[in-house]
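All protein chains but one are shown at their positions in the complex.
Entry: chain A
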Amino acid sequence: MSQFAINLIFVGGSFLLYILIAIWAKAGSTKDFYVAGGGVHPITNGMAIGADWMSAASFISMAGLIAAGGYANSTFLMGWTGGYVLLAMLLAPYLRKFGKFTVPEFIGDRFYSKNARLVAVVCLIVASVTYVIGQMAGAGVAFSRFLEVEATTGLIIAAVVVFIYAVLGGMKGITYTQVAQYCVLIVAYTIPAVFISMQLTGNAIPPLGLFSTHADSGMPILDKLNQVITDLGFNEYTADIDNKLNMVLFTLSLMIGTAGLPHVIIRFFTVPKVADARWSAGWALVFIALLYLTAPAVASMARLNLMTTIYPEGTAAQPIEYDARPGWIQTWEETGLIKFEDKNSDGRIQVYNDKNEQFASTTAQERGWNGNELVVNNDILVLANPEIANLPGWVIGLIAAGGLAAALSTAAGLLLAISSAVSHDLIKGSINPNISEKGELLAARISMAVAIVVATWLGINPPGFAAQVVALAFGIAAASLFPALMMGIFSKRVNNIGAIAGMLSGLIFTLVYIFMYKGWFFIPGTANLPDNAANWVMGISPLSIGAVGAIVNFAVAFVVSNVTEEPPVEIQELVESVRYPRGAGQAQDH
């Protein structure tokens, strides 16, 4: 059977499964549509959160980022998991007790202000739309590589599948497809990792393999990797870094951003009790950790594998000839994600760090090297892993289905957050408060359909700034939503004016800092300062500014609230009531 047929069976089979689930889990009420009826078991919800959270970025890109950055990029591992501690203790249980359907609804009620609710809706939509573009683009890459269809065709197929289960089933359909998608993606991620760990270290558990001995050399695998790459002029993989302030703030921004992302928060509204919201945060992190503990092992082992593929006789000997390159390099060259240029015309592939001037002027010159000749896109590391390790064809099919599961499950969660903000917060909350239950359900389905069309269009025509906007999504969630939600629960004193002033100043501060370095609204050529460490204020990168924005938000909200009137008594009672679990009952409208 051809590889194409195998891939088609895996991807087609998984899509069929999602559609069957959609037919089984049709939403009958707005409560089904927004919170899956409110009766999801905490372990089931934990699994759904895992798929909801782990996006194309976690599945496809993260291991590649760690492979390239080594220790310095551990920020992604800690940042994208540490937020769950904040969710479990600072937000999820109380928002579940509040017992309504959306994040802006809490902000609007707690700060007794339609304007606060609108600010929250705008933040939610900007953060979620930017995030969804990345998912659609990731799905496009997986389609074009594994199913040999144009990315556009692939995206339309994916959109139709999402359309079926998200429009029909709302949160209910999404919950159970996310459970299935979690299973697909975690199996797809771990199987190649287990094989590679076995091959390199003899240890079948990748996280243990990472700290054990490299079978061929008898050295610890991280030592071996350090040795190989420093021979080629790269920094040590495990090297410490100097700019610790930026590393701390970047990790903190990712953590606070994670906790403030609405598509994650609304998943906690689907469990029956406050205690279940706490448990499901724990289960979610267990399921997430299965991938996040595997990723750093995949990263270092794949990088070592890549280097030994290029330098089979060791770094001191000649690299392989271009004509003798393995098949997977050829396949990925066709997608443009691997590029080769024979700069010194010797027919061999030299891979080294040509930005290291000292290395370039010594070793590289002595060996007649004229620049790094192979450019490998970080994103292919996980997708190409089974081919690099010579694994059977069905593992490749599984990776294709897994990558799509990761992208589509996150896309569906984001689309639900967007459509419920439109139908529940804008239409029911502002435009037509007297809309009937049936009318609102229809409005929710229509908003979902529109959101899918917009997301697909953006996936097909990705704006040039797609990679940068992810920083924007985390920055906005960290600087605007997280502080407002936390103050709404932990302070009785913060009032409507304080909350709005806080959200706006946190948001504007963060946006201005990002735009100063990345260009205004990401329009090329409009940046005020070059985006590099020498120009950053105190060495803080625009990607790390969300945490500072959050501090600005907290500070402004407290100062403004303290010089203005106390919130009314009924609002202080509302704050009391979210703090005590008794009487949460089911998530309800009013």
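Criterion: contacts are C-beta pairs under 8 Å (C-beta built on N, C-alpha and C of every residue); 3 or more make two chains touch, one makes a residue touch a chain; residues count from 1.
Note that contacts and distances are computed from a predicted model.
Missing chain, UniProt name from the options "Sodium symporter small subunit domain-containing protein", "Anti-sigma factor antagonist", "ABC transporter permease subunit" or "P-loop containing nucleoside triphosphate hydrolase": "Sodium symporter small subunit domain-containing protein".
For the chain missing from the display, the contacting residue among A:G170, A:P192 or A:P296 is A:P296, taking the whole complex into account.
Checked against the full complex, the candidates A:K26, A:K114 or A:K244 give a single residue touching the omitted chain, namely A:K244. Summary of contacts with the chain left out: across A:T81, A:T102, A:T270 or A:T510, the touching residue is A:T81.
Residues touching the missing chain, restricted to chain A, are 66, 71, 74, 77-78, 81-82, 84-85, 88-90, 93, 207, 210-212, 219-224, 226, 238, 240, 244, 247-248, 251-252, 273-275, 278-279, 281-282, 285-286, 289, 292-293, 296, 576-577, 579-584 (touch as defined at the top).
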